[in-house]
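Scroll down for the structure; my scribbles are underneath it.
So, subunit A:
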Amino acid sequence: MINDKNSQKIVDIIQNWARKQSIWVLAYGTGCGAIEIPPTMTSRYDAERLGVRGAATPRQADVLLITGYLTTKTLKRVIRVYEQMQDPKYVIGFGSCTINGGMYYDSYNTIKVLDKYLPVDVYINGCMPRPESVLAGFGKLQELIGNGEANGATKYKENLEWYRANQKKIIPNWVMPEYNW
Partner candidate 1 sequence: MVGSPVLLIAIPLLAAFLIPLLGMIWKELVRIIPGLVLAYMMILSASLLYYVLENGPIIEVLAGWRPPIGINLVFSPFTGFLATIMTFLGFIVWLYSYRFKRNVEFEPSKKYFIFLMMLVAGSVGIVLTGDIFNQFVFIEIVGISAYALTAFYTGRNAAEASFKYLLMGSLSASALLIAIAIIYSQLGTLNMADIADNIHLMDPRFKVIAMILFIVGLGIEAEIFPLNGWAPDAYTEAPGPIGAAFAGIVVKAGVYAMVRMVFTLFDVSGAVDFLLIIGLITLIIAETTALRQEQLKRMLAYSSIGQMGLVFVAFGIGTTEGIFAALFLMLNHAIIKPLLFFSGSYLVFNSKDKKISEMNGLGKYMPMTAAFFALGSFAIVGLPPFAGFWSKLSILTAAANEGMLLIIALILMVSVVEIVYYFRVVNRIYFFKFDKVTSVVPHKPRINAVIAMAVLGILILVIGFYPDAVTGVLHQASDDLQNTQQYINNVLSVGQTLTN
Partner candidate 2 sequence: MQQLKANLIEHIKTSFKDAREKDYPNENRLDFYVNKQCIPSILTYAKDRLGYIHLSHIAIVDWLEDGEIELIYIIWSPEEKIKMFVRTRVERENSVMPNIDMIWRQANTYEREFREMYGIQFQGLEGEQDFLLEDWDGPPPMRRDFDTEAYADDTFFHRPGREDAQDVREAITKRSGEEIPDFAKKYSR
């Protein structure tokens, strides 16, 4: 109030804390990684104690969890879903396939490097990563959010043209609403 910048800072700290404590996950379960989500959420590993909870639609979600390989076809949908999410939003790449293509490195229809198309905040390594590593990934994400460093969405916004160029290379027939946040 006295100093606008300071008060904004305080608000940011509180909000970041809240965002960190409440992570609603939209799991895009295309690949084999989807099978690792149920144990993560249920009794054995209980991600809910960390505030991690499933969201049903992109409008409500904070985190887009991409569990596995993305074909050119599914990439389109993932981009769509990502753009439908509301700021602040984060992306977790899950499994080797999202990092470097994994076992699909030579497939004619599977993208290999996710972060060229979407701003990934956290990668979780493994084929497949076990729930422990998933939780670790969430922990890392919480840490980043808490520090205000998880700014993938901002990056995406700023470098939209670069991302678009990459995306359009894969998806020549581009019909999508404008992204104009």
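Candidate selection criterion: all candidates are chains of the complex that A comes from, given by their letters.
For this structure, a couple of remarks:
Heads up, the rule we're going with is that a residue touches a chain if its C-beta (ideal position, glycine included) is under 8 Å from a C-beta of that chain, and two chains touch if they have at least 3 such contacts; residues count from 1.
All values derive from a computational prediction rather than experimental measurement.
Put simply, of 1 or 2, the chain that touches subunit A in this complex is 2. Per the touch definition, subunit A reaches candidate 2 in the complex via residues 72-73, 76, 99-101, 105-113, 116, 166, 169-173.
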